[in-house]
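Missing here: one protein chain of the complex. Every other protein chain is in place.
== subunit A ==
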Amino acid sequence: MSEKKHRTGAISRRGFLKALGVGSAGALVPAAPALAAQERVPAPSDGELATLLDLSKCIGCGACVEACRESNAAKFPEPVKPFPAMLPSRRAKPEDWSDLRDVDDRLTPYNWLFLQNAEVEYRGESYDINIPRRCMHCQNPPCANMCPFGAANKQVNGLTRISPNLCFGGAKCRTVCPWHIPQRQSGVGPYRHVLPRLAGNGVMYKCDRCYQLLDKGELPACIAACPEDVQTIGPRHEIVARAQALAKEMDGFIYGLEENGGTNTLYVSPVPFELINQAIDKDSGPGANRRAGKKSGQGKRKRSPLGPGKPHMGPVKDVMADEANLATAAFIAPVAGIAAGVLGLGSKLLNKGEGDHED
């Protein structure tokens, strides 16, 4: 793998990664970097990259937030105003963040990473925990699996991404995401040209793990910019091992290993995540850590210009688990049908009611 040009500041991180054995820049992307996004690998998670965030290190300086904005500025929406008048207007309201681009204390279409803070008392000690929050990059992401247009997808290298050219902004991904991560901007995207009044409402935005940098073998901006080396990225199995070792070392806890069946973002903290979840500044609303779609899918939350966008850190069960179980039945069904037919089990039933014309 040839040497890559480094972003300023990335070298030390690169060296850091190397020293930790996570791998060289080349190892960050499993296949030829330029092709990594296109490769088809129907195999399990080995090629997936995961990130580890050591929360004991984060000083809350915000360099990552700043770097994320800079790195992804070209992807931010430039909505055309006025927005199309939508039907029914009472239910389909535009969401506009374009005049609030500076908001950095929550997730917005213009801010894909923000810092949460939790002051926690644990075992007689007080901790001040800073938590960089963004998409968790789930291993079996409901946002991608449930998108009816194929606009949200998981890539072979383990990140999920929403294509702005295909997204209609129906916000289903936000509803089914256990953390309600993707955020909507109206006035952009294909809905404007297809059925602006009747279907769609913009485009959904979230962290795409700087795929444009990863594809070049470079580190995501937030990782490269961090002065405290809070984040590490590498093949998931290595990152999981590292997270477990780190958690053991600090007698701490991991978030992301079990949550939603496993994510490609692992947080390690010296204090339990239950306590963090209770203390963080969040307004994802009651029920946010329950099964997504049940509460939030029914118009319970009020939508204001500054609505939820501050994900929780509570327990999340695997929201796609039932679908995975039902899948087995779906694969067996045709086989069972064929077997039934061959065994003649069907013919009796099939011939019933057909007596009126068999001669």
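Basically, contacts are C-beta pairs under 8 Å (C-beta built on N, C-alpha and C of every residue); 3 or more make two chains touch, one makes a residue touch a chain; residues count from 1.
Just so we're on the same page, contacts and distances are computed from a predicted model.
Choosing from "Nitrogenase molybdenum-iron protein beta chain", "4Fe-4S ferredoxin", "Heterodisulfide reductase subunit F" or "sulfate adenylyltransferase", the protein name stored in UniProt for the chain missing from the display reads "4Fe-4S ferredoxin".
Of the options A:171, A:247 or A:313, the residue whose C-beta touches the omitted chain is A:171. Touching the chain that is not shown, out of A:98, A:153 or A:244: A:153 (per the contact rule at the top). The omitted chain makes contact with just one of the residues A:94, A:261 or A:311: A:261.
Not every partner is drawn; the one left out touches subunit A at residues 37-45, 48, 88, 91-92, 139-140, 145-146, 148-150, 153-156, 163, 166, 170-172, 175-176, 199, 261, 291-294, 297-299, 319-320, 322-324, 326-327, 329-331, 333-338, 340-342, 346-347, 349-354, 356-357.
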